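I have placed the structure first, in the form of structure tokens, so that the comments after it can refer back to it.
Every protein chain but one is kept in place in this view of the complex.
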Amino acid sequence: MPVKNGSDYIERINRHLPDVWIAGERVRGLISEHQAFKGLMATQASMYDMQQAEEWQAKMTYASPSTGDPVGLSFLQPKTKKDLALRRQMMQAWASAHHGFLGRAPDYMNTAIMAFAAAAGLIEKETPEYADNLRRYYEYCRENDVTLSHVFIQPKAARMPAFLRTFEEDAAARVVEKNKDGIVVRGAFLLDTQGATSDEILVFPAPFPYGGGEDSPYAFAFAVPSNLAGVSFICRESFVGGESAYNYPLSSRFEEMDTLVLFEDALVPWDRVFICGNERMAWQLVDESRFHTHAGMQIMCKNIAKTEFILGTLERMVEVGGLDSYGHVTEKVTEVIVALETLKAFQIAAEKGASRDKWGSMLPDPKPLLAANSYFPKVYPRFLEIIQLIGASGLIMIPDEADFGTEIGGQLNLYLKGIDLSAEENVKLSRLAWELSVSAFGGRQAVYERFFFGNAAVVDGRLYNTYKERETLGRRVQDFLSGKDGKGLG
Amino acid sequence: MPVKNGSDYIERINRHLPDVWIAGERVRGLISEHQAFKGLMATQASMYDMQQAEEWQAKMTYASPSTGDPVGLSFLQPKTKKDLALRRQMMQAWASAHHGFLGRAPDYMNTAIMAFAAAAGLIEKETPEYADNLRRYYEYCRENDVTLSHVFIQPKAARMPAFLRTFEEDAAARVVEKNKDGIVVRGAFLLDTQGATSDEILVFPAPFPYGGGEDSPYAFAFAVPSNLAGVSFICRESFVGGESAYNYPLSSRFEEMDTLVLFEDALVPWDRVFICGNERMAWQLVDESRFHTHAGMQIMCKNIAKTEFILGTLERMVEVGGLDSYGHVTEKVTEVIVALETLKAFQIAAEKGASRDKWGSMLPDPKPLLAANSYFPKVYPRFLEIIQLIGASGLIMIPDEADFGTEIGGQLNLYLKGIDLSAEENVKLSRLAWELSVSAFGGRQAVYERFFFGNAAVVDGRLYNTYKERETLGRRVQDFLSGKDGKGLG
Amino acid sequence: MPVKNGSDYIERINRHLPDVWIAGERVRGLISEHQAFKGLMATQASMYDMQQAEEWQAKMTYASPSTGDPVGLSFLQPKTKKDLALRRQMMQAWASAHHGFLGRAPDYMNTAIMAFAAAAGLIEKETPEYADNLRRYYEYCRENDVTLSHVFIQPKAARMPAFLRTFEEDAAARVVEKNKDGIVVRGAFLLDTQGATSDEILVFPAPFPYGGGEDSPYAFAFAVPSNLAGVSFICRESFVGGESAYNYPLSSRFEEMDTLVLFEDALVPWDRVFICGNERMAWQLVDESRFHTHAGMQIMCKNIAKTEFILGTLERMVEVGGLDSYGHVTEKVTEVIVALETLKAFQIAAEKGASRDKWGSMLPDPKPLLAANSYFPKVYPRFLEIIQLIGASGLIMIPDEADFGTEIGGQLNLYLKGIDLSAEENVKLSRLAWELSVSAFGGRQAVYERFFFGNAAVVDGRLYNTYKERETLGRRVQDFLSGKDGKGLG
Partner (left out) sequence: MPVKNGSDYIERINRHLPDVWIAGERVRGLISEHQAFKGLMATQASMYDMQQAEEWQAKMTYASPSTGDPVGLSFLQPKTKKDLALRRQMMQAWASAHHGFLGRAPDYMNTAIMAFAAAAGLIEKETPEYADNLRRYYEYCRENDVTLSHVFIQPKAARMPAFLRTFEEDAAARVVEKNKDGIVVRGAFLLDTQGATSDEILVFPAPFPYGGGEDSPYAFAFAVPSNLAGVSFICRESFVGGESAYNYPLSSRFEEMDTLVLFEDALVPWDRVFICGNERMAWQLVDESRFHTHAGMQIMCKNIAKTEFILGTLERMVEVGGLDSYGHVTEKVTEVIVALETLKAFQIAAEKGASRDKWGSMLPDPKPLLAANSYFPKVYPRFLEIIQLIGASGLIMIPDEADFGTEIGGQLNLYLKGIDLSAEENVKLSRLAWELSVSAFGGRQAVYERFFFGNAAVVDGRLYNTYKERETLGRRVQDFLSGKDGKGLG
């Protein structure tokens, strides 16, 4: 089966009927027509359409090694620098379709499952059957263009056994039974972004310490359809402001729902199990598969697209407000320019510094990617602050599209103009700036970016701990102090 | 007539029927039952109730100099330090009722109109009749406990004559006619916070330069009932999330609507005119009435209450999350503690340094107040950032109150507990933290605080330009360089 | 004996002949004539002179309770708010003589020894003889106007027993012997600022954990003359740039030397021992004597004087450079104004909120003082950054006083003028700005302020852990969430 298009995507999700809850109601009817999911699914459908569109297909797909059919390029295991470039172009194309607002555009998980399967060798020796499962599952996703979501973490009450100090019931996610058909799982997982609008879910929690051995009930990884019996998705409040693209240019298209996933004794079939019991292998597969590095390239495309969108928005605000003569304004816009150039430079450097790893992948240089992972969560909230500081009270007093059609519309037309811009267009721009930086949609994006790959300590730790150059440079300073010169270093 | 209570307030506003537009619809029916205003009006009603409540009246009122009846203490012109203390206690009581979320609690404008009237001497000589109008209007407000809103600025298209470069129609607010009944005003004004739920509106724009003379159509100040013919209020989008105080603990109570006010040839009667034509007097009345200083004390009460509320919220987050052993958490909470102590110290210093001004008012020391005006807009957004950084992804994945009542409620109860706290209470706290720091309500509060008294350049300029100590200290450094010692300074 | 004057101070120090090392040389000859100490001692002498000067004595002294003679006011145990005000005025007078550059002006330790002695009750019950020693020592210092320095911390190698992982010799300071004459002490202590130019030294290290009991060799406190046999002072490099007050306006007067103090089996007589063996009492005496609170008031006077001096310097830079029309300049100067107002407000609040403690002292409110302790170390380096940013390359290319006297002097006179200022005066101002923000003297001041009362974690911890309001406010938020109103709080 070749890559799917938008209507394939929508149809499959609609057929799926997972158990989804939002504000105390179970979602019934077509999920693609539910206000909370409609805009997102339309956006994502338009992205899948690119895969079959004549002008795009060559850029978006490659020939399946299994069938020769075109399959999604983000599934491609890169083996050369050219592969990296092809992947980047494909991912940048999708990113420019959603302007970086989708944290979980399909290429994110396509890349993830590719990275895990490429590194299946890590679990080959001890559990060859799970290694096979993982490779077969990757092929299955690629060939069926599966829309995949994932969960890595658990709610706090589950994560820390001692967290609640006294408690009767174990809240940690675990395998409660193994039987001939598979493993029975109980637990809760969070931040399954787009969980309700995906075909399948990859579950791969960080295992709790269990005192060694290979039989930890807390160490597991698997993938299942999202409509598996016993699985429920609890949505947070929807931040879709409304259907008007005028009033809600972003949330009407890019609001990707986050969910809490509950497993209540759900049966995972054996052929979908990748890790079961072995704590060490669970850690290794995450750390050594270089998942973070491969995903880092996808994230970079997203972040560049997002930064470009923000810079474009600021540029428009400056133009229609006549602000380019204010030093304190251009200085702030320049901060965003510097950020954009920084991200682009990281992207170039990661690709240029790529090298073959032991799984045969052309692995981008992880250092600029890890630096970007530390950098972006700090700079993105600053972007929003800059929009607020430049937008000022104009980000508060914004009328609605409908106000222009009333008897007071004429006065609004007079008073709300911008430079070379009608009041209606000017207000539309303000609504965009407001959704970006002030609305609940914008607020969720800020928190999401802050914690995209973990908190600052975790993200910084990945860079600090693997940065071998520290020691080299430390020795160079020792040499300097010992009077040895440093010529030819660097 | 004595101070009003909550139902007086609601009844009067409901009778009023101003021309209010929201999302393309004219508000009809009782404004107090409209979702956008209901919670706010209930909160404000409860504050007015305090004025007649037995345990509060003594603290909230003083005897009217006109009638001896109790009138609102925030109308009192302070003549002694004790008056300042009484005013502070009264304002802190109201601030603790709305936890600082109302930028336009009634004491704000009560204070403003008191300050302007006290300084009516500024316009006495040249326009004694306007000075009388101002004093009489103050008395009218005080004796009738008028709920007043105000506007000072105009939309950008109006503010800068050259802003649109070419335009046919003059968008600047102006007096288009004077007749025997009054002046006819055309123009738009913005950010009339609570404009739709006030009895009257004070209009006092910064006048555009008009080349001297005393007959500028752009220089005026007046007050009118908000239901005056020709006046319309355009609301921004309501940020009331819903009526549930569980889901929306803040916006269901404290969402104060901002409006754009349109005057389409509205007739302002002569006895409500305070400035008309004289540009210089318009500037003077704002600058020299010490309005900013008196209002600064009210704002300080609000900001202290708000900072306390934020610190309390953080304290609860730390407690139920078991976070007090993380240095990076307590360090951030300490930032908020330092901010709270700073505001309290400014308050004490302003009161302690008060002195009698030429209008007979006991004027708080403006320096700590101006410093606070510069400080708070920078520190408040940092508070929200701290909440986001401590709340982390727990600020994203928050269920709805209604989810607990469904068949999955049991699982939520298990997985979403906090330390010594049920899941329901824990989620409630998360919803509060989310409304504070991530929601559209929270976002609007951030922008509002950033620009409360103008942008940073304006606010800093007020302090810089009036800070005579700069010169004293500059001379001291000159003396130091000349070898004169500095003993006994300071 | 009454308070001493400057020549008493110098004479006593010169007679003293402690074992002082600087750059590999033992200091010989009169210490007051050594370049590293000369300027500092002259400054301090001029401060002592104020105590006997007719116009100052009333402000600087009070009648000794022992003899009725005038003694230094900073020795006064404050029992009333008036006492606090008197102390403040006295300390502000001294601070304005050294413009805040002396971290260890005599009033610092005068205050410290007063605080410890006032709290001698803490050790009364268990070691009444040591309590007596402490009280008598305080009286001795007060009556003899002793110039005292102190040490609280040990070098890293000593502080952490496990620090060096393997080591043969115990580097921790300890009592190595007790005999009939006293205790024999071995160890090193650091950052004894002004150690070489003080009469006596108070040694009071944080004791290492010793597994309970009351016989820890690591728990001790005592005071000894700085010329005690076995005691050596190692100076850091002197940052006195030279003797020219033109070239080095600050370091030629205010460079207070820091020393490392070595005790090599020095014998401390019993009557000078305040703590010996009891770990718990050592901690208690530091924590519960409220030493930090009393000293906090002295530090506040210093920090206000310093901030004033910096603001004055910036004012002059702005004036002579014609910079007041640059928004980015006045914005930065305003930051310093806000900081100054903040410190002044903390000072007022601490004094206003003072209350009697169990030792009979009128204790300033510790909260604003602790907030100031957290605030100043962050804002002081920013001051220096502001000076650098405003001074720009003018802080690099600064000639020497002597250049003006050469044949090229005429050209310098032409090219280096400021507004209304000769080149010589302009360069003098630049040298001041350079010493403040770029020189080694300025750099040491920056590091000193950053760590004045410990690192940020320690300083913040003092505030966080004692801030009971956190819990009150946490409960208020709980009440709010439970629907209880907050009226009348705050």
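As written, the chains take the letters A, B and C, and residue 1 is the first residue of each chain.
Operating definition for what follows: contacts are C-beta pairs under 8 Å (C-beta built on N, C-alpha and C of every residue); 3 or more make two chains touch, one makes a residue touch a chain.
What you are looking at is a predicted structure, and each value in this text was computed from that prediction instead of being measured.
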Shown chains that the omitted chain touches within the full complex: A, B, C
Selected from C:Ala158, C:Leu314, C:Leu429 or C:Val477 as touching the chain missing from the view: C:Ala158
Contact partner of the left-out chain, one of A:Ser32, A:Thr61, A:Gln92 or A:Ser216: A:Gln92
Given A:Asn14, A:Asn144, A:Gln284 or A:Thr342, the one touching the chain that is not displayed: A:Thr342
Touching residue (missing chain; options A:Leu86, A:Leu267 or A:Ala371): A:Ala371
Residues in chain C touching the chain absent from view: 21-26, 153, 155-158, 160, 163-165, 167, 169, 171, 188, 190-191, 232, 234, 236-237, 241, 247, 258-260, 262, 264, 321-322, 328, 381, 385, 388-389, 391-403, 405-406, 408, 411-412, 414-420, 423, 437-440, 442-444, 446-448, 450-451, 455, 457
Residue numbers in chain A that touch the chain omitted from display: 46, 50, 56, 59, 92-93, 95-97, 99, 245, 249, 301, 304-305, 308-309, 311-313, 315-316, 319, 327, 330-331, 333-334, 337-338, 340-342, 344-346, 348-349, 352-353, 367-368, 370-371, 374-375, 425, 428-429, 432, 456-457, 460-461, 463-464, 467, 469-478, 480-481, 483, 485-490
Interface with the unshown chain - residue positions in chain B: 327-328
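One rule holds in what follows: only the chains that are shown with their structure count from here on.
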Central chain (by mean CA position): B
Mean-CA-position distance for chain B and chain A (Å): 40
Whole-Å gap between the CA centroids of chain A and chain C: 52
Interface hub residues of chain C, defined as touching at least two other chains: 327
